[in-house]
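One protein chain is absent from this view; the other protein chains keep their places.
Chain lettering (A and B) follows the sequence in which the chains are written, and residue indices restart at 1 in each chain.
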Amino acid sequence: MDVILDNFDLFWQGWLRTIQICFFALLGAVPLGILLAAARVSPVPSLRTLAGGWVTVLMSCPLTVVLFFMAFGLPEIGIKGSYFWFGTIGLALYSASFVCEALRSGINAVPTGQAEAARSIGLSFMPSLGLVILPQALRSSLPPLTNAIIYLIKNSAIVGAFGVGHDLFAVADTLTAARGLAALPVLAGVIAGYLLLVLPIGRLLSLIETKVAILR
Amino acid sequence: MSSGTLLYDALGPRAGRRVRWFGVVTGAVTLGVLFLVGEKLATEGQLSADKWGPLIDPANPRFSTLWSFLAGGMLNTLIVAVLAIVCAMAFGTAMALLRVTSQPWYRWFVVSVIELLRGIPVVLLIFFLARVLPEIGIEFSTLTFLVMGLALYNGVVIAEIIRGGLQALPRGQKEAAQSLGLSSWHTLRLVLLPQAFRMMLPALIGQLIVVVKETSLGFILSYEELLRRGQIAIQSLHNPLQMFFTIAVIYIVINLGLTLLTRRLERGARKKAPGTPADDKTPAAPLPSPAALPEVRV
Partner (left out) sequence: MTLFSKGAERTVDTFPAPRGDGETATEQAAALIQLRGVNKHFGPLHVLKDIDLDVAEGEVVVVIGPSGSGKSTLCRAINRLETVDSGTIELGGVPLAVEGKSLASHRADVGMVFQSFNLFAHMTVLENVTLGPIRVRKVPPAKARAQAMELLERVGVGQQAPKLPAQLSGGQQQRVAIARSLAMQPRVLLFDEPTSALDPEMVNEVLDVMTDLAQEGMTMVVVTHEMGFARKAADRVVFMADGAIVEQASPAEFFDNPRTSRAQDFLSKVLSH
């Protein structure tokens, strides 16, 4: 316990840094995921193929490889940046695929009859999408979307392990390796830091889920 | 069932033209981007034989050394993946059984352990084991730490998959088994678990894909799996872009193979699933309701 109290400032800074990574990664992943999902369900075959390929590639590639490719590969062609941004953007690109698939599974969960009924009362493309299909699709997407967000938060530790610096994971590394403090309390503190992010967000989202769930 | 889809109607001529136009634009933009990337790579000297040779040219003197080195890494990756998934299955099944058979007074504990392990980033779990266990005098190889971390984390995920499978089984299965006089343990082991496993097979293979990807976290312990070996090779070859690209392709090929396997199993499972009606599009004509009948004299 003393270890954590003595280094509370470091933990606090690391926690904020982790939140920063997650926030910016989400800011990129969600809009990109929406675009990818839109492309994957569009009537344009080439768009569907392209987005499908992109998602498949990023989902079958380890995040670590994506991060290494960005941080060590891109500078070779003159794209320079800080590890923080490489890591965060890499995490965003990687997570966007999961966001896309969460949205798509929500769309697929809407029965075709709902769309047919919407068309039958004379709603054209945009209104039937906006008033009937998407409201239902979004609600069904919430559980997988929750998983994608929690997955992103946990994956931010990989971004940290890879050397962004000053985030929660880096705190663990600094205190145990460099300063030689006992690993157990330090790591327990770091784990608590992640749980403090993951568990409340999971709870909150599952609360919303039950609120908006559709009875069929 | 319909000629339209969920999201849009069957395309009319105007919509069809618009879609084709979009298709052409998409194609053109894609080609343009690919061209620009290619040009950028060329001007930065990233397409040179110097950088690619060891990876793709069998005549290159370093080709065979590099690839036998990388193949060793691949083997290490697969060893970790297989060990981890086997241990995870065992641990996961045990946790699932523990959870479904637990008495209320200690169920909260089992649930907490599962929730805790699910909430910790797996990279941190591996790191935790590798740093904390030696501190209390338990020394293992990096391979063991890596496998342990992956097995614990994926084990609880698998436990939840199996529990989901058990819950999705029709009630009748359990009742039928018990009415035959099977004990509840036999019911679970002989009737319920095998079915849950079969139903969950695709999800379990999906988890294997996750494990394969997570083996690359071995880099934090400097375990020499594929990615780590690639990193080592870069130090003498100075071709990070090409190396990481190649390694990405290897992972993608392995995981796509596993994905295809999952799809095939899913299709097989659906065909054989008990109680699914034959895929007859139209329901059989129901009998006319009795109330409506008497009026008709034929």
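Basically, a residue touches a chain if its C-beta (ideal position, glycine included) is under 8 Å from a C-beta of that chain, and two chains touch if they have at least 3 such contacts.
All of these numbers come straight from a predicted model, not from anything done at the bench.
Judged over the whole assembly, touch between the missing chain and the shown ones holds for A, B.
One of A:16, A:79, A:117 or A:177 touches the chain omitted from the figure, and that residue is A:117. Considering A:131, A:177 or A:196, the position touching the chain not shown turns out to be A:131 (whole complex). Residue-level contact of subunit A with the missing chain is found at 111, 113-114, 116-124, 127, 131-132, 135-136, 139, 214-216. One chain of the complex is left out; on subunit B, the residues touching it are 2-4, 9-15, 281-298.
Keep in mind that, in the parts below, only the chains that are shown with their structure count from here on.
Centroid to centroid, with C-alpha atoms defining each point, subunit A and subunit B lie 17 Å apart.
Only residues 1-2, 4-9, 11, 15, 19, 22-23, 26-27, 30, 40-41, 44, 46, 115-116, 119-124, 127-128, 131-132, 135-136, 209, 213-217, 219-220, 227, 231, 234, 240-241, 244-245, 247-248, 251-252, 254-256, 259 of subunit B touch subunit A when the two sit together in their complex. Subunit A makes touch with subunit B in their complex at residues 41-47, 50, 56-57, 59-66, 68-69, 72-74, 76-78, 107-108, 110, 112, 114-116, 119, 125, 129, 133, 154-158, 161, 169, 172-173, 176, 182-184, 187, 190-191, 194-195, 198-199, 202.
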